[in-house]
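Missing here is one protein chain; the remaining ones are kept as they sit in the complex.
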Amino acid sequence: MVPLSYYLVLSGILFACGVTGFLIKRNIITIFMSIELMLNGVNLSFVAFAAHWHALAGQVFVFFVMVVAAAESAVGLAIIIAVFRARETLNADQLNLLKL
Amino acid sequence: MSFVAPITDLSQLKNHPAVARLLAWNPAAVQGTKFDRDEMTIHVERGSIREACALLKDDPACPFNFLSDVTCVDWYPSEPRFEVVYHVLSIAKKERVRLKVRLHSSSPAVDSVTAVWPGANYFEREVFDLFGIRFTGHPYLRRILMPEDWEGHPLRKDYPVEGYR
Amino acid sequence: MPIWLFIVVSVIKSIILLFILLTAVAYSVWLERKVVGHMQNRWGPTRVGPFGLLQPAADGLKFLFKEDLTPPHVYKPLYIAAPMIAVVFALTSISVIPFGNSVTIGGYSIPFQVTDVNTGLLLILGVTSIGVYGVALAGWSSNNKYSLLGGLRASAQMVSYEISLGLSLVGVLIMAGSFSLRQIVDAQAGHFWGFIPRWNIFHGQIIGFFCYLIAAYAETNRVPFDLPEAETELVAGYHTEYSAMKFAMFFMAEYANMITVACLATLLFLGGWRGPVFGPPILQAILPVFWFFVKVFCFMFVYIWVRGTLPRFRYDQLMAFGWKFLLPLAILNLIGTAVAVAW
Amino acid sequence: MAHMTASPVLEPGQDRTMILNMGPQHPSTHGVLRVLLEIDGETVVRIMPDIGYLHTGIEKTCEAKFYQQVVPLTDRIDYLCPLTNNLCYVLAVEKLLGLEIPPKAQWLRVLLNELTRINSHLVWLGTHAMDIGAMTVFLYCFREREEVLRMFEMVSGQRMMTSYFRVGGIALEPPLGFFDRVRDFAGYFPEKVDEYENLLTGNPIWTMRTKGVARMTAQDAIALGTSGPTLRGSGVDFDFRRDMPYSSYDKFQFKVPISQEGDVFARYMCRVQELRESIGIVRQALDGMPEGPIKANAPHVVLPDREKMKTQMESLIYHFKIITEGFAVPAGEVYQAVESPRGEMGYYIVSDGTAKPYRVHMRAACLANLQTLPTMCEGRLIADVVAAIGSIDIVLGEIDR
Partner (left out) sequence: MLHLTLFLAFAVVAVAGAVNLLAQRHPINSALSLIAVMAALAGEYLLLGAEFVAAIQVIVYAGAIMVLFVFVIMLLNAGVEERTNGSRVAIVFGIPGMLIGGVLVAWAVLRSSGGEQVAIGALPGPPAEIANLLFHEFLLPFEITSILILIAIMGAVVLASKPQAVQKRKEH
């Protein structure tokens, strides 16, 4: 038997790591991966709550989060490719102009 | 074995389509002709080979539109030392003519015919590689068979068979 | 069944299964060389043992004792990890595949399966989808342009065809109403008009089977979809820089994947271990397993047959085929099945 | 044209292109061809063939040999059609000498030449199909090729480096049973061609991979100096055997297959149909084989028969003279072209009147055909480069000489 709070703490740690990565990483792809990490952390809490409250809706939300993550990564990676074509760099510090 | 002696008299050969065409254009460009063993040879003046080729290629009566081959013969030690040989074929009329350009060893250079036939590219590079003839106007005149840093031109008659030591 | 007994039985089953699987991998290589050899007017292996039967052993020994070269410019951690990833995930997926009914030993009913998972099919799909990393990382970490192209081709191809593969299975899932492989096989029991077995392939899933067949060939990088390792274009694709045991791991992974795919086809479309069962109890226990292996063998034979017959696709044609032909076909099959079941 | 401006050391351009060095050790560059590809993903942006890895200086070597000693060298140029090279060389020397060749020798030369063409086309078909991934065709083709090679071995004692033709005729009478064997082969070979075609011609993947791929127009083909099936695949109806006949090819009935599309499939169809035409010529040569000598009546050029040499003083002297000091060839120059399996195989020989050729130049069909690669492949995919290289049927021995 594991207390619900353990899951929530794990979820919080993963989310915090995601935020940290988002802030400190310079590679745009890694930044993107940090976002995925945050989403994963949130998913864990969803599933844990679903188990805790005996409500399957939590799992359905995870499903939706995944769908959104898939859509987001498709578009995001396409943007990264487009930006990389124009600028020849993946460093977020150098991608500070909106103009291509 | 029966031989027909080569015909070298220009007046006898001026009815050949290629000769006629070149004579009509510029009689000075034709330095000599020879008809030997059923093969027609025209010596073309060095400066006019590209125009001569272009002219023969577009000949309406007998278009010599196919460049079979470009090669060279080294007549060392006599001068003019090099003979660049072009074999041109008419696909429509099934005629072949050989054009020759004589080059002095002091300046072994001749106009490239790649502008007329892009297919001359590799052949001219090969002649450059093995004989050291320069083709002015060639888009990419580099060694083709020998290594880039090879010394000398192997098919020249004064090239030592074992290479320069 | 007490937990310790469960663990012991599971370990024993795993070991037996691993042994069978590795032997099957070795002998499917032998089979391929032999069959393709005969198709191509030659003999295949003949020298080592009768009919070259010991050839796999000789090959294995050779792989084992070859010098394991690591080219100087590779990215070492991934270069070493990639074949392991490939082979581990190829071998894992076999664990949920049932080979037959259960036998009763000492009062306990022991199924011919390492573990019966409710979502067995999903697990296999998940594990095979992770198998892509082995190929992709091998291509990338080798620091070789041919390998990189092979890796890129492999990941694009496998991700694309996975969709068709998954969708072609949904028809079967709708008909069985379960992800459990055992239940899917149980749903295929019985006969039409007394003699045609009620396998899914005869039960409206012929298009699904066709889609699965093609997508499976693409997933396992086999002719005519062997672009990631197209030797006439990319030398050897993603495993150009690999040698000795690391190369052998890719080789094993490829054949293990083929076997998994064949097992899955047997379970989902060809009625699994169903077949005529007769005789004494011991025979009744063994025969289903026998039928299962016969069907797997037939599927493998078709694999090899195709290899002896077809040329290779081009990259853009492969992608167009997957997205513009196979995927719509699989979706149509799915819709058709859904409508038929609902009606 | 694009291939004119290719630079030797390809540098990656903009848009993240990559330089791929295909060869000289690569499974599908048919020998030691090196192709530099600038690729963007899988698309080929620029392509540049690099040759010379097999350069052996045969042209230079020829200048140090007697005329009859050059024949074995010609085998080594294009090792897939040695007899065609033999033929082209001996025809050129015979033209220089003004020799008349007896009909039986001419017909035998035609017969063996067509077998050579079958041999070469079989290797081409096998390797080309393997490049595109159809491995079985390769082994089927080699099964028949093996039979052809055995026939070569039967007449000349060698499978590949035959050196069977001599200036003034043919080295030896073909052995007993040779003609039966060829007839047998000619009987079953068309079925085998059907077998290859069953595997390829109608195969959807094969047509997808070849139709519309690596196109070349007739103008480009002529301008680039291509010849043989590569030229005829683009719709130019020209074949030296029919249009500028040599070695009594004008006495044979055959069609010259052409295709209009100019793609890989067109060249494939041309060659496959040539296989059928060639076996037809072989059959005609068998049926109409004239009787008579196989060597010209020119004792100072043609080696005497072994029998005569042992019994007649005169023959012995001729033999001794030819072997030790060769035979003088009248001064002059000739260019003799034949239709090799790859296209126009031409020998340009300059004689200065001595027993050694002053200059021998081989016009290699492949050298010109190879130049078409940039025209065919730029803007296409890597897999198409492989198909295109296969479809122009290059032999590096001939290109590099």
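Order as written gives the chain letters A, B, C and D; numbering starts at 1 within each chain.
Operating definition for what follows: a contact is a pair of C-beta atoms (placed from the backbone, for glycine too) under 8 Å apart; a residue touches a chain by one contact, two chains touch by 3 or more.
Since the structure is predicted, the reported quantities are computational estimates derived from the model, not experimental observations.
Undergrad: Please pick, from C:86, C:132, C:181 or C:201, the residue that touches the omitted chain in the full complex.
TA: Only one listed residue reaches the unshown chain, and that is C:132.
Undergrad: Which is it among C:20, C:80 or C:122 that touches the chain not included here?
TA: The missing chain is touched by C:122.
Undergrad: Which chain C residues would touch the chain omitted from the figure, given the whole complex?
TA: Answer for chain C: residues 77-78, 117-119, 122-123, 125-127, 129-130, 132-133, 136-137, 139-140, 148, 151-152, 155-156, 158-159, 162, 166, 177, 179 touch the chain left out.
Undergrad: Counting contacts across the full complex, list the positions on chain A that touch the omitted chain.
TA: Chain A touches the chain not shown through residues 1-10, 12-14, 16-21, 23-27, 29-30, 32-34, 36-37, 40, 43-44, 47-48, 50-52, 54, 56-57, 59-60, 62-64, 66-75, 77-82, 84-85, 90-91, 93.
Quick note on the criterion: only the chains that are shown with their structure count from here on.
Undergrad: How many angstrom lie between the CA centroids of chain C and chain D, rounded to a whole number?
TA: Roughly 46 Å separates the two chain centres.
Undergrad: Between chain A and chain B, tell me the centre distance in angstrom, where each centre is the average of that chain's C-alpha atoms.
TA: For chain A versus chain B, the centre distance works out to 71 Å.
Undergrad: Which whole number of Å gives the spacing of the CA centres of chain B and chain D?
TA: 25
Undergrad: Under the stated contact criterion, what part of chain B meets chain D in this complex?
TA: Going through chain B, the ones touching chain D are 1-3, 6, 36-37, 39, 41, 65-69, 71, 73-74, 85, 87, 91, 94, 96, 98, 114, 117-123, 126, 130, 139-140, 142-147, 154-155, 161.
Undergrad: Report the residues of chain D in contact with chain B in the complex, numbered from low to high.
TA: 1, 3-8, 51-52, 55, 57, 59-60, 64, 95-99, 222-226, 236, 238, 243-244, 298, 330, 332-335, 337, 344, 346, 348, 350, 358-359, 361, 363, 367-368, 370-371, 400-401
Undergrad: Please give the residue numbers of chain C that touch chain D in the complex, ascending.
TA: Against chain D, the touching part of chain C is residues 36, 39-42, 145-146, 149, 152-153, 223-224, 226-227, 230-235, 307-317.
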